[in-house]
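Only one structure is covered here, and it is reproduced in the block below.
Only one protein chain is missing from this complex, and each of the others stays in its spot.
Per-chain numbering from 1; labels A and B assigned in written order.
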Amino acid sequence: MSDGTVEIIPITFPYELEAHITPDISLQKHLSLGLRPDLRKPEEFRSVNSVNNLVSRYSDNEKFSSTTTNNILGSNVLKCGNTTILTTITGSIVEENQTTDEDDLLHTLEEESIEKERQRKQIYKYLPVYPQVEIQRGQKFRGPSLEDMTTSYKLYENILHSGIINKEALRIKCGVRINCVNEQGKEELKIIYPDENNLSSTDLQNVQFPEKKRWSYILYAKIVVLGCTGPAFDHCWNSLIYALQSTRLPRAFIDERGVNLKMNIRTHGRSVTIRETYDLLCDSTKSIKLNINDSAIGFSSNFGILSMDPVLSMDDDEDDEKIKQNVEAPNAILLADLDTSMEEENIRSTMCIIRNDSESLKHVNLSGGDAKISLEILKKALLLSKLRSKDLSAVGSSKN
Amino acid sequence: MSFLEAKIGILSHVDGSSQLTSQSTNVICGVTGPIEPKPRQELPNELALEIIVRPATGVSNTREKLLEDRLRGVLTPIINRNLYPRQLCQITCQILDSGESDEYFSQKELACCINSSFLALIDAGIALNSTVASIVLAIMNDAEETIVTNPTNEQLLESKSVHILALEIVNESKLIKNVLLLDSLGDFTETQLFKILEIGEKSCVDISISLRKIIQDRVEQSIIR
């Protein structure tokens, strides 16, 4: 000290503390060693486990099946790393000719020309599911958070635009419940479906199927994310796809007397015929598999892009010239399947890709908040997502 | 570009405003800031953004929340937030006419919101790092799978896939710095995606130039000679 020099001792923090104080630097330090905070390689995905139909009505599980009486039509539990996603599909019934304004229009105008028009319009052929996402991050429950809402809407938008569920797939082929006399001469209730093969001709003659009315199922998905430590959309999407693949729709029927119930009403001197709306009942034993467009199914993967800090990523023995080069053209690095809050909060350039394992892409979202998304990086991500999609579809098919 | 019309500084009670029309989509945007934030909004070292999108009909719901989220993703990187620590900037977009079937699409609205917020931010005098321009593209469901820039609602409904692109443009609309947003929905291939980026790039530069022209006209008007 006497000669006027000051000795500077660099402060070092233990790892946990540094990760807390300066997460951005800590992340850079990890990556400069070629590892991520959760010790994965940059382009390594987490492994996924999935189980279908544990709690649903149509469970394969012996233990539940005989006694289950709930309204869950399909379900999936997906575990990706430490994150668990529970998806359950429920449904309801809607009478079609009163669903939307468009449909009202359809009936007042000439039906054929409109129908032709609709044929061309891709989007009208498909139906969405209505998802409700709950991402549990330990916040007190005050209704859905912003993240819950945007994730829900993204899922809705993607199911609709991917064309996974055709309108036809949810249309109800309605059966009729009739009173008939069986062989022993006893009266019993019997449900007859128009598309069943084993119908006797007498049955068909006696039964009048409702023709004027059309009903459809509406599907809802409830998705709960437990132990969420990173972006949740991908896992919600994949879990939702698995759940839809395992969903079964109950057969529905109407009582015989409800088929042609009409009432004549006179109002203001005009005679109007009103058809009584009759609620459909669901058959508790018979069900059919939900028919989804397999070709439209894609699986989702996410990526982050981070530009490496040139000073932190250099080796000690690099000369000044090289450092200068690095500073001028920072190196961007692609990280697959973001996890941990350190990555989620510090990586602002992200990609989300939904695709199948061949050429078809269903959804791409790029958001360049920070590092530049170059074409090379995009190509690399597209390739990785293709491989990931192959793996994920294998996970789904092996469990079914 | 002829399909884009905009006016700047049309509202008197905010710091900056703009109204932007593209085909039948019409958005009005107001920017207030920098102002004092509520304690829970305050960020210690940068400007906090409050972004609100109001729909043309009805009240806002999850759909508008996603629009807000995407708009935030685009605007955050272009604003020089470090200049205004502990301050707040409110950006409100009121959609006057969605110009699309809002049950199925939101792309046209989002593109208009991005472009009009950019103009309003300039009008409010908020420091920006770079400029942004946004465009909607669609791939049609015909044999050639033609790509349409700035599609009409009819075209959207008949399309096979829809894409929205927002690019960060610097250097007097000459250099593209980054992709701020690309959101694609529907059914498409990798080749088509790159084609979309290529065509979208050109349209975004065109839009950027016409936005600059609008700003230039406005500045010239306000100079007292």
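Here, a contact is a pair of C-beta atoms (placed from the backbone, for glycine too) under 8 Å apart; a residue touches a chain by one contact, two chains touch by 3 or more.
The definition used in the following text is that contacts and distances are computed from a predicted model.
Undergrad: Looking at UniProt, which of "Exoribonuclease phosphorolytic domain-containing protein", "Genomic scaffold, ProqFM164S02", "Splicing factor subunit" or "Ubiquitin-conjugating enzyme E2 1" names the chain that isn't shown?
TA: UniProt lists the chain left out of the view as "Exoribonuclease phosphorolytic domain-containing protein".
Undergrad: Of A:T22, A:N70 or A:S358, which one is in contact with the hidden chain?
TA: A:N70
Undergrad: In the complete assembly, which of A:L35, A:V94, A:M308 or A:V395 touches the absent chain?
TA: Residue touching the absent chain, from the options given: A:V94.
Undergrad: From the listed residues A:E18, A:E44 or A:D283, report the one that touches the chain absent from this view.
TA: A:D283
Undergrad: Mind listing the chain B residues that contact the chain we can't see here?
TA: Residues of chain B in touch with the missing chain: 59-62.
Undergrad: In the full complex, which bits of chain A touch the chain not displayed? Write them out.
TA: 55, 66-72, 75, 81-84, 86, 88, 90-95, 98-100, 130-132, 134, 136-138, 140-141, 143-144, 148-149, 152-153, 156, 218, 220, 222, 224, 226-229, 250, 253, 279-285
Keep this in mind: only the chains that are shown with their structure count from here on.
Undergrad: Compute the distance, rounded to whole Å, between the mean C-alpha positions of chain A and chain B.
TA: Centre separation, chain A to chain B: 28 Å.
Undergrad: In the complex of these two chains, what residues of chain A are touching chain B?
TA: 120-124, 146, 149-150, 152-154, 156-158, 160-163, 296, 348-349, 359-370, 372-373, 375, 379, 382
Undergrad: Please name which positions on chain B make contact with chain A in the complex.
TA: Chain B residues touching chain A: 62-63, 65-66, 69, 73, 76-77, 101, 104, 141, 157-162, 168, 177-190, 193-194, 197.
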